[in-house]
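The structure's right below; bear with me while I get my questions together.
As you look at this complex, bear in mind that one protein chain is not there, while each of the others sits in place.
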Amino acid sequence: MKTKLGAFLVLLLLPTSSAFGADELNTGDTAWIIVATALVMMMTPAGLALFYGGMSRYKNLLNTFAMTVIAYCLASVIWVVWGYSLAFSGEGSLVGNLDALMLRGIGINSVSGTIPTYVFVLFQMTFACITVALVIGSVVDRMKFSSWIVFTVLWVTFIYCPIAHWVWGGGWMSQLGALDFAGGNVVHINAGVAGLVIALMLGKRVGYGKEAMFPSSVTLTTLGAGLLWFGWFGFNAGSELAADGVAASAFLVTNTSAATAALAWMAAEWIGTGKPTLLGIASGIVAGLVSITPAAGFVGLSASLLIGAVAGVLGFFSVSKLKLKMGYDDSLDAFGVHGLCGIWGALATGLFATPAITEGAAGLFYGNPKQLWIQVISILATIAYTAIGTVIVVWITKLLTGGLRVNRDDEVKGLDSSLHGERGFEF
Amino acid sequence: MKTKLGAFLVLLLLPTSSAFGADELNTGDTAWIIVATALVMMMTPAGLALFYGGMSRYKNLLNTFAMTVIAYCLASVIWVVWGYSLAFSGEGSLVGNLDALMLRGIGINSVSGTIPTYVFVLFQMTFACITVALVIGSVVDRMKFSSWIVFTVLWVTFIYCPIAHWVWGGGWMSQLGALDFAGGNVVHINAGVAGLVIALMLGKRVGYGKEAMFPSSVTLTTLGAGLLWFGWFGFNAGSELAADGVAASAFLVTNTSAATAALAWMAAEWIGTGKPTLLGIASGIVAGLVSITPAAGFVGLSASLLIGAVAGVLGFFSVSKLKLKMGYDDSLDAFGVHGLCGIWGALATGLFATPAITEGAAGLFYGNPKQLWIQVISILATIAYTAIGTVIVVWITKLLTGGLRVNRDDEVKGLDSSLHGERGFEF
Amino acid sequence: MKTKLGAFLVLLLLPTSSAFGADELNTGDTAWIIVATALVMMMTPAGLALFYGGMSRYKNLLNTFAMTVIAYCLASVIWVVWGYSLAFSGEGSLVGNLDALMLRGIGINSVSGTIPTYVFVLFQMTFACITVALVIGSVVDRMKFSSWIVFTVLWVTFIYCPIAHWVWGGGWMSQLGALDFAGGNVVHINAGVAGLVIALMLGKRVGYGKEAMFPSSVTLTTLGAGLLWFGWFGFNAGSELAADGVAASAFLVTNTSAATAALAWMAAEWIGTGKPTLLGIASGIVAGLVSITPAAGFVGLSASLLIGAVAGVLGFFSVSKLKLKMGYDDSLDAFGVHGLCGIWGALATGLFATPAITEGAAGLFYGNPKQLWIQVISILATIAYTAIGTVIVVWITKLLTGGLRVNRDDEVKGLDSSLHGERGFEF
Amino acid sequence: MKKIEAIIKPFKLDDVKEALNEIGIQGMTITEVKGYGRQKGHKEIYRGAEYVVDFIPKLKIEIVVEAARADSVVDIIAKAANTGKIGDGKIFILPMDSAVRVRTGERGADAL
Amino acid sequence: MKKIEAIIKPFKLDDVKEALNEIGIQGMTITEVKGYGRQKGHKEIYRGAEYVVDFIPKLKIEIVVEAARADSVVDIIAKAANTGKIGDGKIFILPMDSAVRVRTGERGADAL
Partner (left out) sequence: MKKIEAIIKPFKLDDVKEALNEIGIQGMTITEVKGYGRQKGHKEIYRGAEYVVDFIPKLKIEIVVEAARADSVVDIIAKAANTGKIGDGKIFILPMDSAVRVRTGERGADAL
């Protein structure tokens, strides 16, 4: 989403908002971003919990829900206590400071751009929450619940907050001019790479490769994908921080990319295996949403068709071929879908960004090859930082919780029963 | 929803909006319609997928989801590529032209009424998507997935777009003065009649009439009805294209009609069979929502109580008596609920429309008998066009995909397994 | 939510809104409250139906859904026909009058504060609906459907409407200066106490205490909790009736309290039983949301952390210890979670309310001990009125429907089959 | 007294039930089972890979009858459950000592 | 050695289990089955039409015991599962050759 700087810029460009002038509250913009925040919030405990829960095996359905919900709870508390401050206060180029601890200095009359600062804080909070929750997709079926809790606290603090600062908090990436409208680097590449790292450190699930690990419910997963899609309009169009034409354009390309990617994944799978699965269609939706995220406020309709089409094929290829080839156990494909499609989206932004949508944001095909390099740098820097940082965070977590992984018997029996003493359905 | 003409009219009537003048963006109106668009979008891949999926037999649950989700994906891509242009560009009275192909000529600063034109395009898109998806209710359990895909492309292009143009794109029905606030003709009668036609062309399901075909999950169906109700506020109140008193009134009558219809259906079934089913209550909600749709911006509270009550009884009668009498296999009652209740709603608009809500829109009981005739003409024209057009579209689909129907064994085994190689739940 | 009086007050305080002046429609505020209304609506037929349905035993899953959906339908019709009038018309200090029967005197141009009066009516309607639906949590698994219908009509009319009038309709509690931002007294204490009363009058379920009555689906319950959380932003932040900084602050403390309570409940249960259940986490979310409800527009971030933490522990204690000790059968803990946490929230408002958020609203810790007493009085008055009133209402219901309870065989067989002739899932 | 256990294709249940009713068999007990045999199972697809599910849904029908009627019952079932395709199933005949009706305590043939 | 198969009403399981524990029966295997017999099934309603579901949920309890104990076990079950209403179920007694405990390989009575 816009850096504050960006937000001001927009104000000067938009007839309506400018009618109010910078830093005066606009009730229409505020109404939209309050709702957008609620939509993005819903993505984690409802959308993602269903999407991931339905993909995990039945014996781990509730555990997957629990990890997702608790990730949201922890991250949202961390954010308002110290996370926001680390990401958005101060002028540092690497990380923020602690001036805004407990949101100190922000009140009901504080305004950022045309919305209350509290709304900006909350909107950003929902991004921190879903980012760490996305990591779950790589680790379900085998991680200790206690380890997950400790990991969440450390990862949000030491990995998410600095990267959010780089891109949206006025840090070095924004100074460099990297384009990341709604979180290609900050959210998807970050979560996807972290997921891969921790999946490798956890090791494969018992029986992985030998037995088919069918999703507990493709029905729930598809409902989850539908709710994620719904929420994603808040995620991408909300990142404009105003109710204007750019938000509308972001909405347009978001929907188009998701739809195209679902069709592309379906086609690829149909050709590849002879049958189009609903799991594939649902995964395609998410792949398309991920890919358009960094580009949402910068690219036009035709680019979104292409971005989505490539995302669908790339996603299918990475979860059905690449993963098997490489042999890592990315349980629900957080890396395959979020990591790889996030990288594609960040690159695509460097290719297709057009000034016609956001003044001054141009990609290779609009005469600005430099942007592509900036995107590449930002991608590599994100991968490097999150990869190394996550290794350290996981390593500390392992120490603090005496191992990351449940014992073999509990894993075989299932985490719902062994960790929570419950079952998903009691028919 | 309002024709652009209508939208202007409103502007002149509304204090706030007029404060901004026509064709200047209002952030409040924009905020509301962006959200309304997201709500209507959610109705298809979440609300309708659950509502229909839960009603289909378990062995076809995922296939019903897949048809619904893919219908949304296809229709939304078609809409932004050529559908919007066919429906909303040009002055033709029968159909639009191709000037707005790929949304040519529309940019982030284009405004329609008080909202960005992109938002208008997207809001309209969600209507095209759900309309074709509604047809699924008549064909589940037996149609080839490939046939459904081809049908969707043809039907949205040749049936939906022209009718949308007639009513909302400045075509002959709007010139005639037909009142259809949110889609009685365009959405419900259209989808319901198309469903009946294709159900007749497909033939009955194996075992139809002999065995009870219980819904796979009334639980999911009811959740779907709840989400449809939630989204319908965007559908009906959003069709005002502004955040004003008429939108509020549309919200009021929408909710009242849905609630009344659910109670009426429940009562009718309780009396008729001795037991009130939850499936009946859920169906009643939808019947009430359908009936109020064309009338939402034109009628008052008392009318909405009556419209809903009649809708509930009519719906129950049509699915439990009429269908059996006539012997067609309208699997999930798309015709019974959407077709017949849509007709009732369109007529009711001609009876109860009051100028107190939208200036110049008066029905029989408000001294304008002519309106009722206009409604009858618009209903008959819609039925005739969609019936004939759908026959042709289905016939072409049959040619292109070598038959519409899965083979007997696959139908008996279930489409989830035979077409998608999946199961709804893996417990 | 604000009394109209309160709403005006706000107008004078808020830069934006005041820019429009009192009683002139603001499209941004209107957009937000229309959406907030839709969000709160969704809480009942989707959120609460899932939350309660998933907690009830499988054989009663659909009946719990049916009670919830029908409660919404009945209450929403009652509200627009006579309920709103009883609660919000006239100057009476105990109850309103019948001037606004059928919303007489309200039109599309009527404005309250900065939103259409219709929107205010609808927003209030959704509160009446969910309040009576919350009572279901104490009575599922054994109450006759017909008795529930009669009870709903009587209770909304004679219990809910008067209390709503006291607090929000200009009645004695608002004159007294009781602080109840979004419904601690009106909604949660009211519903929780009514639930306890009717649970006692119904008696225990067959087998209660002897056999474990496992939830039919913790999966559905958790999804319900997620949707309730999502809708609760409309409930609490919407109660500001404007898109401004106070709404944003209400959103902030609502989310923080919910997250903290979920973590606290989890911790308490983990320590208490050795395992953190997902049912506990989901219940904690609701406990935190309930507790912050009366305080949402009055307290700051640090208070919300404390309110949530206490709510989580209190909730766990009340459902796992207190209930067993007292021996009442509060099936799904409507009293334990809504009643007790509602009381805690109302008291906490008297402790932590700070003028920094809403001018003139100060609690004990902000130099106004008197407020705490006012809160205590309002709590006791609410408990007394709802307890006595509910006894009478239930007693009348019993007469009218010939007993409240299904016969033993039907209860053992399950209400889905015996009352509705259906099953939740047909796999 | 004999116990007859028939493993059949699920969609054949109604045919078998009706055929048995015609010869006056009023009681039976059905169990959902999974069968493994010559019949190949269907394929399930997950993440682009195909998995053959070689356990196929079948129904087991248990009927206890007087020894004298066993053969005719077996023939009836064999006819009614037959599709001629692989996987039609098996019928097993087991010896029995006796039967009791819980409600009345009746024993032997009277219990059926 | 005998194999006892009892078809009972589901909600009677606990009573039967307790009764068997009292006489020292520690092992049994339960299967969810559907019963067809004199007892009429419940009605399900779909789109205003009533359908009788004539397969009724029952539980099958399988217990293997030494021949000597068979009769007493049968009597206990018959008593514990009885409600006096149609549909109480049946108890079947079957001959057995032998039994093996997987864990230890013990055979015959020791395996139980």
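Observations on the model:
Just so it is clear, A, B, C, D and E label the chains in written order, and each chain counts residues from 1 on its own.
Just so it is clear, a contact is a pair of C-beta atoms (placed from the backbone, for glycine too) under 8 Å apart; a residue touches a chain by one contact, two chains touch by 3 or more.
Small disclaimer: the values here were computed from a predicted structure and weren't measured.
One chain is not depicted; across the entire complex it touches A, C, D, E. The chain not shown here is touched by just one of C:Leu154, C:Ala182, C:Met213 or C:Val406, and that residue is C:Met213. Residues of chain D in contact with the chain left out of this view: 2, 6-8, 31-38, 55, 58, 60, 74, 77-78, 81-95. Although one chain is not displayed, chain C still touches it through residues 212-215, 269, 272-273, 275, 277, 279-280, 316, 319-321, 323-324, 333. Although one chain is not drawn, its touching partners on chain E can still be listed: residues 3, 17, 26-31, 64, 94-103, 105, 111-112.
Keep in mind that, in the parts below, only the chains that are shown with their structure count from here on.
For chain E, the set of residues that touch two or more other chains comprises 44-45, 50.
Among the residues of chain B, those in touch with two or more other chains are 26-29, 31-32, 35, 214-215, 273, 275, 277, 279, 420-425, 427.
Inter-chain contacts occur between A-B, A-C, A-D, B-C, B-D, B-E, C-E, D-E.
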